[in-house]
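The structure appears below as structure tokens.
On to chain A.
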Amino acid sequence: MILHTLNKSPSNEALSEQLSQVIQADDQVILLEDGVYHSLLENNDTSHWLGIAAHVHALNDDLKARGLTSNNSAIKTIDYADFVRLSSECDKVIAWY
Partner candidate 1 sequence: MTQQPERDAQGFIVDLNTWTPTLAIEIASEEGIALTDDHWEVITLLRNFYMEFSISPAMRILVKIVKEALGEDKGNSIYLLTLFPQSPAKLASKISGLPKPTNCL
Partner candidate 2 sequence: MIFSVLVLGAPYSSGASYSAYRFAQAALDADHNESHNKNHSANHNECHTIHRIFFYQDGIHSSSQLATPPQDEFNLYQAWQDLQSTYDLDLVTCIAAAVRRGVIDSGEAKRHNKLQHNMSTNFSLSGLGQLVEANALSDRVITFGR
């Protein structure tokens, strides 16, 4: 299981495409910085990482800062301690930026 971190907004389509190419069904994603804007989207497309990932998390501090709340039930709100825990639970962490 790979943990992917993503810190860019959905307008960076090339980045999302690259991530979608690599991600597998048991992988997890953490949205941080501008990556948290992805939480506004619903995407069940099975060729898009949002539709593939087993779990998608978003850093609460970064959501809050940008006026977002976690209305998207598919996305779990986490803090940095969870970030650390998820990093240790997965096999490796890949950063997308």
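As a convention for this text, contacts are C-beta pairs under 8 Å (C-beta built on N, C-alpha and C of every residue); 3 or more make two chains touch, one makes a residue touch a chain; residues count from 1.
The candidate set was assembled so that all candidates are chains of the complex that A comes from, given by their letters.
A quick note: this is a predicted structure, and the numbers were derived from the prediction, not measured.
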Since the rest of 1 or 2 are in the complex but keep clear of chain A, which one touches it? 2
Can you tell me which positions in chain A touch candidate 2 when the two form their complex? 5, 7, 32-34, 61, 79-81, 83-85, 87-89, 92-97
